[in-house]
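The complex is shown incomplete by one protein chain, all other protein chains being positioned as in the whole.
Letters A, B and C name the chains as they come in the text, with residue numbers starting at 1 for each one.
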Amino acid sequence: MVHFDTDYMAGALPEVIEALVKTNLEMTPGYGSDEYCAKAKDLIRNACGDPSLDVWFLVGGTQTNSTIIDAVLGHHEGVLSAETGHINVHESGAIEATGHKVLTLPSYQGKVSPKDVEDFIKNFYADDTYEHMVAPGMLYISFPSEYGTLYSKDELKELSRICHENGIKLFLDGARLGYGLAASDITLAEIAQLVDVFYIGGTKCGAMFGEAVVAKSGLLNHFLPLIKQHGALLAKGRLLGVQYQALFTDDLYFKATASAITLAMRLKEGFVKMGYKPFIDSPTNQQFFDLPNIVIDKLQSVATFEFWGPRGAESSRVRFVTSWATKSEDIDVLLGAL
Amino acid sequence: MVHFDTDYMAGALPEVIEALVKTNLEMTPGYGSDEYCAKAKDLIRNACGDPSLDVWFLVGGTQTNSTIIDAVLGHHEGVLSAETGHINVHESGAIEATGHKVLTLPSYQGKVSPKDVEDFIKNFYADDTYEHMVAPGMLYISFPSEYGTLYSKDELKELSRICHENGIKLFLDGARLGYGLAASDITLAEIAQLVDVFYIGGTKCGAMFGEAVVAKSGLLNHFLPLIKQHGALLAKGRLLGVQYQALFTDDLYFKATASAITLAMRLKEGFVKMGYKPFIDSPTNQQFFDLPNIVIDKLQSVATFEFWGPRGAESSRVRFVTSWATKSEDIDVLLGAL
Amino acid sequence: MVHFDTDYMAGALPEVIEALVKTNLEMTPGYGSDEYCAKAKDLIRNACGDPSLDVWFLVGGTQTNSTIIDAVLGHHEGVLSAETGHINVHESGAIEATGHKVLTLPSYQGKVSPKDVEDFIKNFYADDTYEHMVAPGMLYISFPSEYGTLYSKDELKELSRICHENGIKLFLDGARLGYGLAASDITLAEIAQLVDVFYIGGTKCGAMFGEAVVAKSGLLNHFLPLIKQHGALLAKGRLLGVQYQALFTDDLYFKATASAITLAMRLKEGFVKMGYKPFIDSPTNQQFFDLPNIVIDKLQSVATFEFWGPRGAESSRVRFVTSWATKSEDIDVLLGAL
Partner (left out) sequence: MVHFDTDYMAGALPEVIEALVKTNLEMTPGYGSDEYCAKAKDLIRNACGDPSLDVWFLVGGTQTNSTIIDAVLGHHEGVLSAETGHINVHESGAIEATGHKVLTLPSYQGKVSPKDVEDFIKNFYADDTYEHMVAPGMLYISFPSEYGTLYSKDELKELSRICHENGIKLFLDGARLGYGLAASDITLAEIAQLVDVFYIGGTKCGAMFGEAVVAKSGLLNHFLPLIKQHGALLAKGRLLGVQYQALFTDDLYFKATASAITLAMRLKEGFVKMGYKPFIDSPTNQQFFDLPNIVIDKLQSVATFEFWGPRGAESSRVRFVTSWATKSEDIDVLLGAL
């Protein structure tokens, strides 16, 4: 059986788990004040090409989203997001639990349109009653989006311009950042320059767990107590430093995620050759197809993957996800069954 | 100058302010534990035809909405509302500030459709990932809606059935309830029977201020500390009892709001006769028209009223609101200028 | 029967209710954007001797406390308070409901000691683990305190110095401010200069309801949406403007509260003459005595007042509160029964 359900089904890259094993019985101080974290932060700052950036390590995506958003927004502010954004749909109300509204924008295959963002802000302040409404304080985007799509470099620049001209922070959810970078001409350094805060996803991109938050210097004031308050401060913080040190040594993070993109493209081409059309043309590690139920049934005899919505009468929408842990043979098995 | 901006521009009905003056120097215990509140609650229970109902007095609409919703919802639950609902648009994020998401449904001139409600609930529990989403715990409707429209008795019955079959509470925002009752064949007793909790708006319907919450017995457990925690417990609670006693004596509440409806209909007919069509056919005290800017300019020389959206190039949308304080002569002045 | 239970048993000063009656049928825009509020704010700024101050009107004390504290504190900060402070004891957790911890200091008859405040801050930052603790972001004091006591001018200056040297805001709860000013050599202008934000209590000091918040310019950014979010924005905001305009015309506020102090002193002297000693030597309108139960029983035949703690075997602690509504004859009746 091969697995394409999602990209957090396996443990960690061999280099990552080896680093954890190797350092396992060392004794270091807690909460990220150790040398491994310091080293890993330097590697990340270096990869981002900006030694002034602040770097923090958290454990998972939802806690990272809610801690960052809560830290940046004023009490009267909410966060703009595509209506399909993870924070709006799949975090059990974590943002609202911190007291902030998610202000939704139309989703274009998971992305927001720069024009919609600019119009929202303009219309907001043009409304006489705007003080009775929740002010937009931040724009949340995901890269790749929940539908596998990517903003172009021009789109990112445009979003950055709109946010900064209007005094709004731009936050990029990088839970799958490695896969996005591998499928795009945008570099890590460019993202670090264009957005105010983002994170380099570890959980889905080769780490056992962990998310590395990167922020413009001084944006996340008093962030350590806020991480603690949100229950997101790992006692054995060095586990995160050890992992990110491994990931950012010899470009491991980039190579591992690039492999997943190569395999995702092979998978897509295999389906397209057989005449199946993706209903979203995703350049990243999530691939979406409408398939006849009879084909789905056959594939399920060799592979697991997710339905994207309810099973239809004749055909259904399904999603295949590759990851750093996907092997070339896994694609063979899937396409073979096709 | 005559005023149609909104229904909270004047103070209180003469009978209400006389009652406040008459009792002004009396000394009573605080927080609603006085005899005036006890008497007013009995009058309200009587008007609702159900002596088992719980009644509470709060000061304003936003605090009443957020206190009720927070009291009823579990931590994992959100509240369903039309996307135009007051709680979603015009309360500066008060619901989210208590930790709960507003789950939006399409708005049909301010109303939700029973089918949409039922579909939302069904689809929610059909989704494999529903535990990562915010569960619908309550349906919020406004009567009249923010667009002046009313649910029919059948619609209310249907919403009540759907909510109760699915274990969801039904909450009716009655900030303008008096105007809604005066324009509908639904009685206060029927509303009290069909919904789990609602309030009888005072601020907009003849009181100086105040909202009377009516709930099924036992629904709002520990509600007094919650009112206090939300900053909504008036120290001189008897001010609310005195006012509601006046409002529910000799049908004052119903007569005063009926007068506003009569005048609103005269206003509407006046415009219609002149060939202007309401863009929402509201049966209540809010009337909405598309008017040529030249007409608007003329009307503004004798009356104040609100634009409903931005001023257009040729014509614009405007709203006229009558209230218990509107006089027949005010309508004469307005229609005269037309 | 005469009443000494508390200072919010009666309605409003005759001048205040007359002003409400006189303006009752006027029509003004909502939410405090009217001329009465503008005029009242000017009168207050003038009385404070500082035209740069920001003034806002809210309805009651608990909502004012929680809205101000939430507006000023960062997410990682808490508010220092005497353990007897109203926000710590009698607001049903309103401060915590906004996400902030109340950091308690010892209470000396309702007051904090400047040394304790300074030590708390010093010890806090000397602790290696301070980032795992709640940082003090504000000091809350009440004037008069919940025990009727007052800070001296020197104490206030010292608290102001400590707070400002340590980057902490000083907030003065003035729910009974009028009574405090009448019993002290401190002026309103001095308070306005020494603290960052305070309020001029109306509910207990002659208004029907209302609290006037006074803040250093720019401290309470985006305060209108926050008032709205906290459910504390009165729709008919002019009711507050009308009342404060009356209170700050011809020194009404100061004369009315001074009368309560004169009567409280007569009351205290009456008890002292009869050999009863106050267990707190309060200079304001709350008076505290240990009395034999037999005396209490006799007094209760002519007057109402509160026990301060449980009834004892032989004697009990009781509190007598005067207000602007107390008449000289009321004191006669009470002392007569003694």
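Going forward, a residue touches a chain if its C-beta (ideal position, glycine included) is under 8 Å from a C-beta of that chain, and two chains touch if they have at least 3 such contacts.
Fair warning: this is a prediction, and the values are worked out from it, not measured in the lab.
Novice: Name every displayed chain that the left-out chain is in contact with.
Specialist: By the stated touch criterion, the chain not on view contacts A, B, C.
Novice: Who touches the missing chain here, A:91, A:131, A:146 or A:196?
Specialist: Of all options in A:91, A:131, A:146 or A:196, contact with the hidden chain holds for A:91.
Novice: Quick one: say which of C:22, C:90 or C:164 touches the chain that got left out.
Specialist: Touches the omitted chain: C:90.
Novice: Tell me, which residues in chain C touch the chain that this view leaves out?
Specialist: Against the left-out chain, chain C lists 75-76, 78, 89-93, 96-102, 126, 129, 131-134, 310.
Novice: Name, in rising order, the residues on chain B that touch the hidden chain in the full complex.
Specialist: Chain B touches the missing chain through residues 70-71, 74-76, 99, 131-135, 221-222, 224-226, 228-229.
Novice: Extract the touching residues of chain A with respect to the undisplayed chain.
Specialist: Counting only chain A, the missing chain is touched by 3, 5-6, 8-12, 14, 17, 20-21, 23-30, 59-64, 66-67, 91-94, 97-98, 203-204, 208-209, 225-226, 228-236, 239, 325.
Here is the rule we use: only the chains that are shown with their structure count from here on.
Novice: Counting only Cα atoms for the centres, state how far chain A is from chain B in Å.
Specialist: Centre-to-centre distance between chain A and chain B: 42 Å.
Novice: Between chain B and chain C, what distance separates the C-alpha centroids? Give it in angstrom.
Specialist: Each chain reduced to its C-alpha mean, chain B and chain C end up 33 Å apart.
Novice: Give the residues of chain A touching no fewer than two other chains, as numbers and ranges.
Specialist: Counting only residues that touch two or more other chains, chain A contributes 75-76, 98-99, 131-134.
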